[in-house]
Every structure is written in structure tokens, then in C-alpha cells.
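Next up is a structure, given as C-alpha cells.
With one protein chain removed, the remaining protein chains of the complex are shown where they sit.
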Amino acid sequence: MTKIGLEIHCQLTKLESKLFCPCKANYREHEINANVCPICMGLPGTLPRLNQKAIEKATIIAMALNCTTPEKIAFFRKNYFYPDLPKNFQITQLNIYGDTSVGGSGMIMVGDKKIRITRIQLEEDPGRLIYEGSSSKNQITLVDYNRAGTPLVEIVTEPDFETPKQVREFLNILSDLLENLNVSDPSLEGAMRADANVSIEGGNKVEIKNIGSFHDLEKAVHFEITRQNSLHSRDIPIVQETRHWDDKRKITISSRSKEEELDYRYFLEGDIPWIKIGKEVREKLKSEMPESISSKKERYVTKYGIPDQVADVLSSDKFYSDLFDKSQTGNNAKEIANIITTDLMGLVDTREKREESKLQPSHLKDLADEIQSGKLTRSSAKNALYEIVKNGKELSQIVSDLDLGNVSDEDELLKIIKQIISEEPQAVEQAKSNPQTINFLVGKVMQKTKGKADPKLTLDLLKKEIG
Amino acid sequence: MNLKISGLEYIEEVKNGNISAEDFVSATIDRIKNIDEKLHAFLQVNSKAVEQARDIDKKIKSGKKVGSCFGMPISIKDNICIKHSKTTCASKMLEKFIAPYDATVITKLKEQDAVFVGKANLDEFAMGLTTEFSAYGPSRNPWNTDYVPGGSSGGSAVSVSAFECVASLGSDTGGSVRNPASFCSAVGYKPTYGLISRYGLVSYANSIEQIGPVTRTVKDAAFLLNILSGLDPNDNTTIDGGGQDYLSEIDSGIEGKKIGIIQEMMSEGIDPAVLAATNDAVSKLEGLGAVCENVSIDMVKYSVASYYTITATEAGSNLARYDNLRYGYDFPVEGFEFNSYISKARSKFGPEVIRRMILGGFVPSSGHAGKYFLKSLKVKSKLTNEVNEAFKKYDFLIAPTVPILPFKIGEKIDDPIALFLVDINTVMSNLTGIPSISVPYALSNGLPIGIQLLAKHNHDKSLLKVARALETTVRLPEVPI
Partner (left out) sequence: MVTEEEIEQVAKLMKIDVHDHKEYVEKVHDMINYFDILDSAGVEDEEFTMKDLPLSSLRKDKHIPFEDKLIEKLNNYKGSYVRAPKMV
């Protein structure tokens, strides 16, 4: 019986400011140590100033994961020394005096498997360390506090996972969920990190830390299961410990540090009173929550008749579902879904491309209209889309600039067809005997017209001409 | 120049044009130069003080709006941050620390045109009762320089009582404003927890400490409370005091008020002179129309143990940030490994701070938290309930501020438990968050005795009234320095 549990840390990158001070929550654009203030640097005499929206966003996450949310929440200090920790304690949440973290006892479905969420807590991220110096003599640790104080939500699961694949699926679902809730952008570097714990056959639990990516997490868990099974089969007991994932050697290594058991001396953070999140507040937050992914999918399938797999892609990606919902008018829903999931996808498959894209929902509407009314072929639409994403011009402008209008005038088309027929005598002969191969000629016509020929009309005329 | 006036008297004199802020502040600086070598109330003196007073005089002359302090010279305990000033907390660990921001109380006083004459000495990181634990040498009691001035805000109390300034800001965690005020015959005020912002006060025990004024008169304390109190977005523990004027109706008297005499603070180990003074104060208050009765608050017996457990825990955590990496003193990191560097750097803490930090690592640790730390929190809670019960019957509570007379420098420094018990009358107010004040009342062989009054949570205005009433019954001699 393999049991895997996860501890996921997710930065609330959609907040403007840090958890306890008004420095920027998303530190990535700043020069070293330029996104700091006396509070997040832990200067003497400073006090934490709690960010109201951080609590709201964390509560929304708890609700989306079907957790119970308490009337009052509290903050605690976790005391230990480390160079990335400006106060040498972390302000975090615990449940030692009743339920006082933002959420608990939740669950989420991963396929058919129910994964229980133990608790959700708000805490601050430490700073970042880099190591300089080659020899052990001149080694120095360099500290950048830009990230110190960034709001983090820690999501802890019960050890309900049975396979690394399930873990990976869950992480994908969670990423999409967090993005959909507009609390975090998981694609930002370092925005989502996870640790795992693994046990087999009811044995000791081993924690794995220092996992850089979700891809590595799957590998690390897989390695650890293998390692434990190997030990077990040789009757060697599995030690309860913390292991580090070594990315270079792709193994987990025991991290028996000189620190021994760290005692964190947890106690209530005296600078932050308990915060009352009354019933009305929680109800308001719930009513203002963005529509869930599953609800969107359901709506796309039943209301607009979007095929299941297409609806999956649309609903699980906030960028796409926003575009879809803002551009569709019911009649054009299928077409828009089609455009997004076939033509658009390749043009906006990275965060940079999406940030630079000039596409607006109105563009999609126009495109769908033109396609549905037969004025633009799918091929031309694809070309137009490329231009729209690049420079955001109106569709009508692009169509005239690039002469993308359908060639649906019969005479004109006939002229081109006759030309192709004369250019491709062999293909014509083949088409006479094997009607399937006429598509080659259709393709040639499309090539000649730069994709603007109406395909159905072309096919009809070709057939007539060839006989 | 007569420096022996109260803050309100000073303001009147300046407003009436009888004295200039510059002359007064200049005379104050001279006074400091003359006597502070003996008293060591100051760690730093502000070399720009006279210049700043001169600027305020200019403002007054030009008819522009002037802040309510009119250049009043005030000393600030050196654990309160003033921008661009050294803030050492009387520790070698912060020898070179220059604060990059003003504490809220400093901002407020600056807005009211106060002049800061210097930073006052304290027990290192506010941990102590005698100012003997300052890393820069003790302060001395101006009533008898062989004696301790009390602590931890010793420098504040000395500077006020020796006329080196008109008022001072100290901090009170377990009596650190009231105790030295009592030992030096000054008024020491600890407000309701949350009434004055702690932003900029270097934390020692953040769940119970408050900044409080040390002044010559009760009215001066009320005047400063008006300036300093108020909700502060920089401090989530501040409360709404109700926007009251703490000075108005302060002389309205105490006719019919009921006062409880805390029995547990009048018994074991109390000096007979202190007992006599307290009983005398009680009869004076009865003479003014109050009804005084004995009251028992059982948890007082456990309050010292609870206090030291809680404060050690919080101090251990609050002082963890002093790892000398971002600020502190000169000690380069090259060649060291992390743990050994930090331990070595932190060996610059004084022995009392080190003892408290070891305690603070011990009492909340996983093997021991239940017996010590958690139990102390429960004592704190029960004590609060008992006090609230008492206030259902009484308007105020009374007891001596310190059960013993000031003692000689060096006398108790090697006996931590004896020192603990000096606090027994004052920690209750911090643990429960209620306001309290020490009013100078008597002298015994030339050594000052203060009387402590306490009121319900957020009843600071009435507390100041009863303190004022008590003050009117006393006439004390001048400090002999």
C-alpha cells in the first residue's frame, strides 16, 4: 500500500503587496534588494501589517477546495535561524488552539480518487539565497530579501495518493484551479513549489524536500517508492527521515543535518490579533468566487454543445475560457471554441506570448462571423489570426491589407481551376480514375489562392471540369 | 533660568513670551553637561537641540501655527527609533545601528514641535529593574547617587527628576516606567495596552508592553497621552481610545469613588516605610471622598512567574533577529560558518539578556511548554478575570508601586529571584492590559516612595483623575542635585 502526501506552497502572485508590508508581492521584476522595507527586512521596532486581501484570497482557495473555514483565524511564530529569514522566525498558521488556519478538512477529486485536504494556511515566504565562492575557505552566502514576506498559501493533503501519476494529475488540476480563482499565476517561476511524503506497506513516512518542479516531483516520488520497495524486499527497515531530491543525480539523499530535531517553540504572534471572518464576509466571498472549472465545462457542453474534449481544454485554461465567455454569443460558440482550440493555441502557448498578444474578444467574434457567413475560409482565418495576435488590428483592416477575402466568385475561381488543370495533367488523370485524389488538386487551388478559395465551391467546380 | 517647572508651566511661559524655547533648551543642555557625568541618564545628547529650539522660536514669532509642545525638551529611551539616530537599546549588539525611520510616537511629537534632547539609558533591551544591565554603564538615582534609579527606563526617570529635561518617553513591560518613576520621585504612566502605538519601539515582550511617559506632574502625563494615543495602521494591536481629551476635567475629584487596596501587594516583604506611606495615601484619598476597602486578587501570587515565563519566551523570539547580518556592529562574515558566526556575534549580549534568552528557549520548548509557558498563559487569563471581577465592585485599585525602598547599586544584581520580586506589584497591569500610574508620594531617609493606582481597561481618563487627586495631597521636597 503506497501512501503519498503533499505539501504545496503557492505564492499569491495576484496580490499587489506582500503579506505584512506594502512592498510588491511579485518581486520578480526588481533589482536585488530593491523590493524591501524595514518591516520585511526585520529591522528593530517594526511590526507586521496584515494584508486584508491575502486573507480573502486564501479563504477563497479554502472554499474552492471544499474546506471548512473558521470564524476566527490566528497567526503563530515558527522560530528558527536561517539567513533567508529576516526575523529568524516565520509568521505562519497552526491549529494548536482549535481550528485557526484559513481552512481545513477539505477534499478534491482527481479522476475517481478523492484526495483529502488536511489544512490550508497563510504564511510568509523567506528571502532567496545564492552561494558564492569556490573553495570552502572563501564561500559566502548571498541574501536577496526581495521575496521575503511574499504571501504564501500552504496546502497540505492527507497521504491519499497511491501513484506518482495521480500526484501529477492533482498538481495540474490544482494549478488550473488556482489560476481560475485569480489568486495566483502558477506559470511564474517559483510560484508553486511542493514537497512530498512517501510510505509503503504501513511503514515509516519519509519526507522529500528541495524539489524544483512538478516534473521533478513525479520523478522524486517514483524514485522514493522504488527505493523503499527495494529496502523492504531485503527486510531492511525504512528510517523515518527527511531526504533531499538531488536533481543532478536524480535520487533522494538523506539530509541528516547537524541541527538534530529542531524545536520551533511555536506560540501565538502577539503583534497580530485574531482576525474575525464573520459569516457574512464568508458568504460574500463565496458569492463573488469565479465560476469553477467543472461548472464552466458543464455549461460549455450542455448549453453550447461543445464536444467534451474541447470543453476540457477551454474550461481548464483561464485565458481561453475568459476569451470564450467574452466573445461567444451562443450561435457562434462552437466556432469560437474551434478557433481557440485549433488555430489560436499555437500562437499563445507561453506566458510571454499571452502577455504580448493583442487579441481581443471582439476579434474572435468578427472572425467567427466571417467564417460562418462564408466570407473567410478557415485557412485565411488562421492567417488573419496570426496578424491579429501580432498587431491587434481590426479584422476588416487585415482582410483588406492582406487580401484575405474569399475567392468565391465562380468565374474567378474557374479561371484558376482551369489554370491548375493545365499545370497538373498527371494529377487530373489520376483524379479521373481515383476520385479520392482530387484533394491534391483542391490543395493546389488553395495554394494558388493563398487559401482564400472556398473549398466546397472549389471541389464542386473541379469535379465538373474534370468530368 | 528656572528649569524646575512642569511641562504645562513651560508651555505657558513660552506662549506668554516670558521665556524662549532656545533659552530654556540651552539651559537644559547646560544642566546635562553639568550633572550627567555623575548621573549617566543619557547615552547620547542631541547636538542640534538648541538649533531646533531656535527654529521653533522663529515659528512662534512669525505667527505660524506651532505644535502644542512649543519646543519642550524631552528625552527618549534608547529603545525607541528616531530616524537617522543611533538606537542602541543600551546593547553592544546594536552599537552601530542607525534607525532608518521614526517611531510613531516620535512622528507625533515632532508634529507637535517637541525637541528631543537625547536618548536615555536603559537596562539592555529593556530587561531589568535597575538600569545596571546597560552595556554602557548604570544610571544613578539623583536622590542618592549610590542607589539605583530603578529600571528598565532608568535614564528616563533620572533625566526628568534631575531636571535634565521636562518629560521623557520610556517603555513599560513589567513596571519599567512606573518602577523607576517611583524610585526617582516622578510620575510614571503605563497606558491601556494598545492605546499608544508600539511601531518603532524595539520589541521585548510585544504582547504586554507599552510606551509610557515619565513626567513631573500628572497633568503633564495627560497632556502627552493626548498627543501620543490613537489607532495606528503601522501597529495592528492599537485600539480606539475614543478620541478623549485626557486633560479635561482632570481636577473633577473622586467623591464617592470606590478604591480597592490589593492585599497581596501589601503583605510579605513590604518595607514598613512603604506600608506606612500607602496607608497614609489611602486615608488621604478617603479624605477626598473616596471609599477604600481591602480586596484580594489571588493570582497576584503567580503573576511574577507567569510574567517572566511569557516575557522570556517572547524575548527569545523578538531578539532572534539580532544576528548581525543586516545591522549591528562591525564583525565581517568571511571565514565563518553560519552557526558559529551567529553564536559568536550574539555573545555580545549582556549576561541578563543571555539568561532571559536561554529561559526563553526553554520554557516554550516542546518538552516543557505545558508546564511553564501554557500554564503561564492560563494564569494570565485567570488573573485578567479576577481583575475584571474586582472592577465590578471598585472604580480603582491601589498598592505601592514597589514594595521596597530603592537599594544600593550592586546590591541585588547577583540574585535574579530577588530582582524578580521587585516587580511583583507592577506586572499585573501589564499582564492584564489595564492602565496604571505611579504617583510620587513620600520619602524615607531621602529615598522616594511611589503609590500605584490602576483602573479598568481603557479607563485611562478616570485613572488620571484619581492620580491627580492623590497628587494634590502631597508636597515633596526638591531633588538634592
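In this document, chain identifiers A and B correspond to the written order of the chains, with residue numbering beginning at 1 in each.
Here is the rule we go by: contacts are C-beta pairs under 8 Å (C-beta built on N, C-alpha and C of every residue); 3 or more make two chains touch, one makes a residue touch a chain.
Note that the structure is a prediction, hence the values are computed from the model and not measured.
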{"item": "Residue touching the undisplayed chain, where the options are B:10, B:70, B:183 or B:372", "value": "B:372"}
{"item": "Touch criterion as defined above, residue of A:24, A:116, A:222 or A:390 at the omitted chain", "value": "A:24"}
{"item": "Omitted-chain contact residue, chosen from B:22, B:78, B:220 or B:323", "value": "B:323"}
{"item": "Residues from chain B at the interface with the omitted partner, ascending", "value": "96, 98, 100, 233, 236, 299, 301-302, 305-306, 308-309, 316, 320, 323-328, 332-333, 336-344, 346-347, 349, 351, 354-355, 357-363, 365, 371-372, 375-382, 416-417, 420"}
{"item": "Absent-chain interface as seen on chain A, which is shown", "value": "15-17, 22-25, 31-38, 41, 49-56, 72, 74, 81, 83, 97, 129-131, 133, 136, 139-145, 258, 262-263, 268, 273-278, 281"}
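Note that only the chains that are shown with their structure count from here on.
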{"item": "Chain A partner contacts - residues on chain B that touch it in the complex", "value": "79-81, 87, 89, 94, 97, 99-101, 103, 198-203, 205-207, 233-237, 313-314, 316-317, 320-323, 325-327, 333-335, 338-339, 342, 361, 364-366, 369, 373"}
{"item": "Chain A residues within the chain B interface of the complex", "value": "38, 41-50, 77, 79, 81, 83, 86-89, 137-138, 140-141, 143, 258, 263, 265-268, 270-273"}
